[in-house]
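For this view, one protein chain was removed and the others were kept in their places.
This part shows chain A:
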Amino acid sequence: EASKDHAELDPSSASDKKVILLPCKNPPSRERVQLWLEARKQYESLQKGL
């Protein structure tokens, strides 16, 4: 129990704790990417028509 308390109070062991991180921002959604793809296809077909 005493060693556990010591570990909790020891700042060096606290800073050595394992952590799992992830980006706060999300990647673009599938729907957003799908819209971009459709817009690009339309643009490309318009370019070909010119």
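We adopt the following convention: contacts are C-beta pairs under 8 Å (C-beta built on N, C-alpha and C of every residue); 3 or more make two chains touch, one makes a residue touch a chain; residues count from 1.
The criterion applied here is as follows: contacts and distances are computed from a predicted model.
UniProt protein name for the omitted subunit, picking from "Mitotic spindle assembly checkpoint protein MAD2B", "Ras-related protein RABA1f", "Dynein light chain" or "Transcription initiation factor TFIID subunit 10b"?
"Mitotic spindle assembly checkpoint protein MAD2B"
Which parts of chain A face the unshown chain closely enough to count as touching?
Within chain A, the residues touching the omitted chain are 14-30, 32-34, 36-37, 41.
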